[in-house]
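Removed from the display is one protein chain of the complex; every other protein chain stays in position.
Moving on, here comes subunit A:
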Amino acid sequence: MAIKKLNVSSSTQTESLPISKPESRLYMSFIYVAFISLFIGGLMGLLQVFVRSGRFTLPWGIDYYQVLTVHGVILGLVLTTYFIIGFHFSLMGKTVGISDKQRKVAWLAFWVMVIGTVMTAVTILLGKASVLYTFYAPLKAHPVFYIGLALVVVGSWVAGFVNWRQVYLWKKAHPGEKTPLLAFMVTINTLLWFIASLGVAATVLIQFIPWSLGYAETINVLVSRTLFWYFGHPLVYFWLLPAYMAWYAVIPKIIGGKIFSDSLARMSFVLFLFFSIPVGFHHQLVEPGIDATWKFIQVVLTFMVAIPSLMTAFSMFATFEITGRRKGFGGLFGWFKHLPWKDVRFFAPFVGMLAFIPGGAGGLINASHQMNAVIHNTIWVTGHFHLTVATTVMLTFFGISYWLIPHLTGRTLTKKINKLGIIQTIVWTIGMTIMSGAMHIQGLLGAPRRSSYSEYGGGEQVTEWIGYQMAQAIGGTILFIGIILMVYIFVKLAFFAPKGEEEFPIAEEEEDAEPTPKWFENWKLWIGITVALILFAYTIPFVDIIQNSPPGSVPFDWPIGNN
């Protein structure tokens, strides 16, 4: 361990910069798109659970899979990416600042992403791209669908480059000081996103676009799937890490405590950078064309990514206990009872943390090599990520919104909205418990995910499944009520809440905290290890896939009703 410590001047520890009006407008623009997406995507989810109950058919000849494509793309790609970039920018603006020039480039990122999103949305709405958000070849969507997606990714890169520039300039102006914790975390997450999205960019630009335009006759299906999942798993960590940022560096402030350990928080983020990318094969465990030993090697790496989550879980509960005891609440669980349960900024993310316990355990099951065959592509998987991303991540994002939006719009979180937020969290929890629970059980009984209502010839198994689909319809309806509540809260906080100043809560370290070691700032080392792990996990199997490729596939557009 390097011994040389950084000079920590107390002023930088508490430094938090004011956010100007033009900055707020930029950050809020990303968040507007996120909440519009939440509403549309949620409505699509409601339609899906209705159709799957067997008691409802979509009007006007709308296809189930078109609705499902909208749901996946708008919630999985649009809502998440926009909210995260808006949140990233807010954190950077608050901790390291943004220049006018950087802000202009950030607007460019926003508009490139919006143009891409609109292009993709139009093709989906015209029924030309019902390929779901994974767009597996050789199903062929309209070329504009892929070009739009590429623009969204490129726009997000521009946003990431701005973030790196912000940190770089701050470092230059503050020689010898450690990067503020939140800026460090944003840097890691944008790095993770950039390295991962190179995979999806490669398959979209080199494979899908030429092939869908007719310049290439065939596509290598397994290569495209492998590149997609090289991106697809770090994608979920790109969603999760902003939630962890709030847990590590915001929640302690809200409950009146301090950061448990600055170094530990940085360490867990570095580990996420290492282990969330070289693991894509665990989404491809039951595929015919990938060597079993390499699948297993990536399973081992996948399990490594549980370690930073274990560290996070410890830090959270340690913070809760230390804070509670310091406030004088003794006993084995006295500190727990006195957490600020009535403060939605704490309550919503806390429920999110709890959901990650079954969510993470389910994830280990999914990644367990041969055990994957029990649940692969069953609706268990849908239940799994509705716990992780749709509960853990979403409730934390909502928890962030309660203070971030009024802070940016110059309004306040009133008691009434706070109470409504608590109700929203409870509604979400009840709805998700019913829906996700039913999905998990139904999946264990073998029912497929991504499927419209079907009686499959009416076997005994199927009758059992349909009962659980009724439960999902009930849970999904409750969740939609939760979405309406959240959108109402958003509109209130953005436009109607009383003017005032809402706190941007950033926790501080303990007075006597051990200084953070200097080697945490060694970006070359972190990137080097990340790249080495990726090359180790992918080079041999990828060469093997290409060398043993079957003839490529021509485009198929008729199966998705696009001919």
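Here is the rule we use: contacts are C-beta pairs under 8 Å (C-beta built on N, C-alpha and C of every residue); 3 or more make two chains touch, one makes a residue touch a chain; residues count from 1.
The definition used in the following text is that contacts and distances are computed from a predicted model.
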* Structure fact -> Should one name the undisplayed chain from "Alkane 1-monooxygenase", "Heme exporter protein C", "Cytochrome aa3 subunit 2" or "High-affinity branched-chain amino acid ABC transporter permease LivM" using UniProt, the answer is "Cytochrome aa3 subunit 2"
* Structure fact -> Touch assignment to the omitted chain, from A:Gln102, A:Gln472 or A:Ser553, lands on A:Ser553
* To do: Among A:Trp111, A:Phe333 or A:Tyr456, single out the residue that touches the unshown chain.
  => A:Tyr456
* Structure fact -> Among the options A:Ser263, A:Thr414 or A:Thr433, the absent chain makes contact with A:Ser263
* Write down which of A:Ser20, A:Thr57, A:Ser99 or A:Gln370 is the residue touching the left-out chain. => A:Gln370
* List the residues of subunit A that touch the chain left out of this view. => 1, 63, 65, 130, 132, 136-139, 221-222, 225, 261, 263-264, 267, 284-292, 295-296, 299-300, 303-304, 306-307, 310-311, 314, 318, 364, 368-374, 376-378, 445-454, 456-457, 459-462, 514, 517, 548-553, 556, 558-561
